[in-house]
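After the structure tokens below, expect a handful of questions from me.
== chain A ==
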Amino acid sequence: MALDSKIPQGHISEKWTNHKNNLKLVAPNNRPKIDVIVVGTGLAGASAAASLGEMGYNVKAFCFQDSPRRAHSIAAQGGINAAKNYQNDGDSTYRLFYDTIKGGDYRAREANVHRLAEVSANIIDQCVAQGVPFARDYGGLLDNRSFGGTQVQRTFYAAGQTGQQLLLGAYSALSRQIGLGNVKMYNRHEMLDLVQVDGKARGIIARNLITGELERHSAHAVIIATGGYGNVYFLSTNAMGSNVTAAWKIHKKGAHFANPCYVQIHPTCIPVHGTNQSKLTLMSESLRNSGRIWVPAKIEDAEAIRAGKLKPTQIAEEDRDYYLERRYPAFGNLVPRDVASRAAKERCDAGYGIEANDTNEGVYLDFASEIISKGKQAAYTQGDHNPSDAKIQELGKKWVEEKYGNLFTMYEKITDENPYETPMKIYPAVHYTMGGVWVDYNLMSSIPGCFVAGEANFSDHGANRLGASALMQGLADGYFVLPYTVSNYLADEIRTGKISTDSPEFVEAENAVRQSIDQFINNKGTKSVDYFHKKLGLIMWNKVGMARNEKGLTEAIEEIGKLREEFYNDVFVPGAANEFNQELEKALRVADFMELGQLMAKDALLRKESCGGHFREEYQDAEGETLRDDENFAYVAAWEYNGSDASKSVLHKEELKYEFIKIAARNYK
Partner candidate 1 sequence: MATKKNININLKIWRQKNAKEKGKMETYKLDNVSTDSSFLEMLDQLNEQLVNNQQEPVAFDHDCREGICGMCSLYINGRAHGPDTGTTTCQLHMRKFKDGETIFIEPWRSKAFPVVKDLVVDRSSFDRIQQAGGFVSVNTSGNTIDANATPINKQDADKAFEAAACIGCGACVATCKNGSAMLFVGAKVSQYALLPQGQVEATQRVLNMVRQMDEEGFGNCTNTGACEVECPKGISLENIARMNREYLKASMK
Partner candidate 2 sequence: MAKSAFLKSSIAKKYWMALTGLFLCLFLVGHLIGNLQLFKSGYEGALQFNKYALFMTTNPLIKIMSYVTYISILFHAIDGIYLAIQNKKARPVAYAMNNSSANTSFSSRNMAVLGTLVLFFIATHMINFWAKMKFGTGMPLLVKEIVDPNVGAKQYMLIATPESPQQNVPVQGPVFDNNILKKQPIADIYIDGNKIVNKKNNDVLFEGYKDLHKLTISFFKSKARLFNVIPNEGLVFTIFYVLSMAILGFHLWHGFQSAFQSLGINNKFTPAIKTFGKLFSVIVPILFAIIPVYIHFILK
């Protein structure tokens, strides 16, 4: 099947408006007759369910957590971008569009990104109207901060809990619709398959996680908003439950999976401490506004620090290598995430890492200079023009606490070190996946009636996502895109009537799910699910991680294949199918990761260039920067499923045409 991205004609700034004007509508009296399923209740899912419910559709929303409010959007810290230009620093829709395309290393679809930039301002209006308590200045107006890859202040925030506040806003909108009876919420339900009738998405099979019961739910359209697949690495900043299952199930049913190799490794996470570690904790990118990243300039100092003989505060200023400021003077510590991550890896690989773990992987994020500068400023505004060092420290720390207090507390809880006194230790970790289910301009996958929103789709971030853009995309998709495009699709469904769940398609899908569950329960192997998940994660991190090469990727494909076989033969899932069974939940998810991991390696292997989060060691310039190959790889790699062995997957290419932005080498110097 050829890929039709359905990008509207016309000038970039008019595409969305024109498109909206031409989309079909469903009259209010017809909407209650139409069922829509929304899987996932993060920013994209909750906002979509709330909006569609509010329009009058009969919405069923599903989440595997105990409440829609727990979705992992809640963990986003730093902020949300919007082209409001409140700070009068030259921001505009075009600039946000441009920054996002450039940040994505010219691998995103222009039309989608421009639409994202257009609706960004609406999102802020909407959220404020909902009572989202964004940070404000003393004049009572909204405050902004700066984020990586931009030279303006367009990031709105609520301390270090922006994702939480936005999600709770969307959750409140969703709750309102649940209270009104427009949305029926299914907590602790996991979608385990998509049901298609005559090629169209017509429902899902969901497992009630409390009773283990398999349920059939029918609908005229299905929206998948189940987030990213970073947990394929086992260790990531994702929640423990984050998984690819819903997205993978629709992939198996015909939806193409695009650019799986685009994974964002976030530069500022707390380094790994031991083998029992279950997840990695992010320290918001916003910290790079105030913190300076460095490693010792002398290798012997790095060794001494690792051995515990030297403290970072004992290293003299001239013996520190602020490598981001050195390499990228224009953006300094605020280079995009992929650039910052690779630079950290480069230093650590060269032996300058400061963390005393197995891999010595860690660099410093130091707030000492900021504490002094803000302390001086604060003293000055208090009328003290000649403050003592102690006073400067006190005021500076107070300023830092107000700005980043919760992050500093979090850091201290985890590491038992006080970041006000000693620099934070950080290291990159898997954070976000730009790749995902391929969708057209309407956010519909290659399965008619199956829409994909938020991180689960591939659409807006190209090969690298800029900070504070994920929240923007989730809400844009859910509040301002899907309500229009889904309605357009549903306009042809007003005569369909209620869809029966007794059809052979539903029966078959349910049986297939039951079979795969029984297979695990009856397997009686010897090893836990986590054992395999950790093994998979290690392969992925080492060979499909921050730096990739042909040899490693080829090995990864083979190793994952073998591991998958071993997994099916030897995994032990205790308990029964018809009960609350967390090991079974994990097994079903890991099974999908096993297939996805292989596809990621294959996609990475085929993409013989370096771009954004995808760095092939073979393709770099003399300074170690990414070397893109626009001639051969300016396309979206959309994979068609062809059996569990991903090496047999079929590649479809969607050419990326840059009509409005001049494609260029990314330069942050």
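Everything that follows uses one rule, which is that a residue touches a chain if its C-beta (ideal position, glycine included) is under 8 Å from a C-beta of that chain, and two chains touch if they have at least 3 such contacts; residues count from 1.
The candidates were selected such that all candidates are chains of the complex that A comes from, given by their letters.
Since the model is a prediction, treat every value here as computed from it, not as a measurement.
Asker: Among 1 or 2, which touches chain A when you look at the whole complex?
Answerer: Among 1 or 2, contact with chain A goes to 1.
Asker: Applying the document's contact rule, which stretches of chain A touch candidate 1 when the two form their complex?
Answerer: 47, 50-51, 54, 65-72, 74-75, 84, 86, 119, 122-142, 158-159, 161, 163-165, 168, 171-173, 175-176, 178-179, 185, 187, 210, 237, 239-241, 271, 273-274, 276-279, 281-282, 355-356, 409-410, 413-417, 425, 479-480, 483, 527-528, 530-531, 572, 574-575, 579-580, 582-583
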